[in-house]
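One structure, pasted below without further comment.
All protein chains but one are shown at their positions in the complex.
Labels A, B and C are assigned to the chains in the order they are written; within every chain, residues are numbered from 1.
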């Protein structure tokens, strides 16, 4: 069994047809002294036993904590159609659509996904997906180096610290001048950016809303960036684009983001979806697969992978990226999600997130000793300053059934007492109020 | 919304095209005085809210009790392929396959299902499904009346009491002579049957294994039944047919059963699957839909609903049954289940059930005061006699996390201390041992 | 395509079973044992997956095609309801658990669902109580007939007849007959409703009941329903409402308010549970107050303390009509659907269903003869008489529609309309979708005029075309033989 159909009879027949006497003979290129030193694996089990084992492990996780944790990875509702459709075997058991005639379903869906990403961000072209939001940002940085021929990158301290660490990791071995614009108590200043912006700068990387949830209009910064001959890279949170000024409208050159909020479950960190959009003029420098529309030999609309000359399987060491498998199925989920949500739905959803978060701010602000930061408008995530180290408070809240947010001390030394709180449309008023009551109890009982 | 696509604009246009001014005008055949006295329903909610509500209700049910309850409805493993395939929208969002050209998928699957039922039971023809095991047995009884032109039915007391109540219910208004063969402490005798068997008898209804789990060979009874010019109806448990003598081999005339054990979840009683098989000579008296193979106009193999002249949509009051919608999707699940289980798989599965139940018998027999009934061989269900009323013992076992079986006093007055225990392949040795330990504790602590 | 049995290879296995963790037991005697294993398929899991996936692709379905099959209400089946039925708190629950001591308290969620569904259906129909047990519409009808019999029996009478209009669905007379009644058929008048005079004539004290579909199967709401019901009641006959067409009148009229005594609903029609290629369905039955005593058991009740329990003994109950509480998974989906749509949503359903049907009627009536040319409810019925002049039957039009990517309308029914094409678009379909269908129908009408042979040769684009039904019935081949 083990999903292998061969009967003994068939194996015999096949060996005979091949002209060998045993299966071992087929492996004769492997010298006997290459035998595994060990191969100590458990013996197989039935799917029912394996399922029970994994069910037990799943039940050990407190996935049902009431979630106020975000940090770029959000607990949104996922309409049932998303999985019902992406769960069609013709999608999930297919490979990359190299053969257009038997892959039009995937190709058209990805073309639609690209279109939706462009519409969301107000950009001109988007690729077929990248691994996740963090690696997408790294790819955007590399792309800017290629476009500008420069080798300095400024990255705002308000960019997700996880992404910043990823950027560092990938560039360690390259000779890139990497400058981080410091933040002080969750605030970075334009002056700091301008101070470092020069004619060696390939790109300035910004995030909106930033890691603290703060909303900004980066148009003025981007203007200065362009004056310096550099590119502006924006990392965005797609759901917020139902409400917020678009990076395209701010004149960004490359936009990336984490697509998890577009219909993907949190799933302990993956599979997620990196998206990347840019201006048409940069398309040949863009990493990743791209689907284009064309006509077939009968003149019918047809979709194909295009601009493959940028890619590793053609260009090898000269490719714009090494990416091969991407996150196609996640992109499919995203376009299904955006389709069923629709034009007005995205607007309403963004509003719902905003309203809930504002309500949470007001509710938390009423607790003694809790200071809700209001220096900038926020979308669905915001910082509160607590009277003591937020790390222990978080532990107490977890005990009370909440996943209460991120203690910021881990990433920002001057913010030990701060907590980053996220409120999506999934949180009810009642849950928000209970959260506040419990927080108060933790602080003062 | 509410799954209605119409925009206001479209509604206006459509009304105009129809030539009316308002939607109300379309309802003008309903006199105003027919207005609903009330229509007090809650306002609509999103799928997310409804899901949360139902999740909460689901969580209130102790579905995870370790299950030793059977009684014709069994806790078997269901391979994941069953739902993955039956969950294909082309199957579950289609209707009855009236139009063969666009329903070959369903038609072929049902033909295969019919074949599998015939193979399982060793009968010649089977229908496309009936509602459940109980109504299938009733339909078999009706069929026997039609075939023999007689009006007396004998039903063994070892037939599932739920089915017997169904039979009574349906025949109350008909002039049928209904005789129940009594059982005493779970045993009925052939003599009792023969006593009532006469030339008015249309059918004798038997069950194997019977409600107490006891296995029998009914060949001798059936011979006598045939000598009396009556038909033998057997109600069977399909999984047991991996091991037990088939009703066909016993020379039964009509075979029915509950198909739930063939890949359907317990699901609090439905949807289930009634199957019915018989001899070819009775096919025109058989209730329910039937799929047949034929050739299309190009000579290709094709499947169609056939012998429709028996059915209500053609024959109206003269039809062999009033059934219209049946349990098609459940039949599909059954054929998928039987296909992946396969020839040897069914044999092995039956053996596994048998072995586990025998182990449970031995284990329980070691408890002081517990008497395991061994007068007949059993398959995966058996009776034990406890030192006191089994009803309270059941309650204590439920408190300890077991669904321990059925107290037989409810259906058999002389069996107040008896418990009907079922052990399927899902129960592990460890669970069986724990069950015994707990039972002992309940009895003696 | 090959049968799954024909794909067998001797010795091939599909599924790995759990290892046996107990000692092998002593075998039973040979006389109890099966002689040869059943010749089930010997295939791999991938064989099974490919086989049934391919089969699925040979079907039309709501998710792939417009499916205006009259009387079947092939509306969109919301995906989220599928997830609800899969919640293990429901799907793994043994139905006998609440019948055990203490088990009721451990199945409160499931019992509450049953209770709530019943209450919602009570409000929707205007009846007093509902049983969720019947497993399909026809099963509801049979239950209804047994209730009628119980009612009369309780009064010491045993009436003989049940009246059904000739437009009624085949299950109606069949259910009445199976319950032990003789049927009296009433013709349909030229307006498409039951001939009132004929009805009056046939009504007598031996009539136990009357079965009506409303709107009826030609899509027309009979404005005289109340009078019809009163007349029946005056003869101590009960009036049964076949609720297959409830989709037309949600929130517009309730059978309970206008004189119906017993009602069944087809949850798989009105309440959007999937038809599953022909089932499972669900056909709850509602009754007026004085009939509640006859309803089948067990029934869910709500106790004063707010908990739910099963009532198993109702003295005059007709008994048990199914193994348990109905097709529970279908009831779950119905419950979820009603909660999602709510009052406003349900009313909108009927309004848009009726709008769509009338739109099609108006747009096609120049091309096909309407059986009854008037405002219709949720479906409209055409007759292909005009096309028949060129030798084109409703069946041919149906096959031509298949070629064009539409599931055909119902054509085997209603029997009173010659060459009937019964079109029920449902509220789920957009104007765009209707317009495409209308264009196809118009195209076929023109082709029937100009080139009828082409229509009669349809379908061309399908794997099989016009299977030989006579051969199927004569040379019975109903199963694979090894």
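Heads up, the rule we're going with is that a residue touches a chain if its C-beta (ideal position, glycine included) is under 8 Å from a C-beta of that chain, and two chains touch if they have at least 3 such contacts.
The structure displayed is predicted, hence computed values, not measured ones.
Note that the absent chain touches A, B, C when the full complex is taken as a whole.
Remark: the omitted chain is touched by one listed residue; of B:81, B:193, B:239 or B:283 this is B:81.
Although one chain is not shown, part of chain B still touches it, namely residues 1-10, 44-49, 79-81, 84, 89.
In the full complex, chain C touches the hidden chain at residues 7, 9, 12, 16, 44-47, 49-50, 53-54, 57, 62-64, 76, 78-79, 340, 428-432.
The definition used in the following text is that only the chains that are shown with their structure count from here on.
When chain centres are set by their Cα atoms, the one at the greatest distance from chain B is A.
Per-chain CA centroids place chain A at a distance of 46 Å from chain C. Distance between chain centres (mean CA atoms), chain A to chain B: 48 Å. Counting only residues that touch two or more partner chains, chain B has 46-47, 51, 77, 79, 84, 89.
Among all residues of chain C, those that touch two or more other chains are 12-15, 17-18, 43, 45, 49, 53, 78, 80, 82-83.
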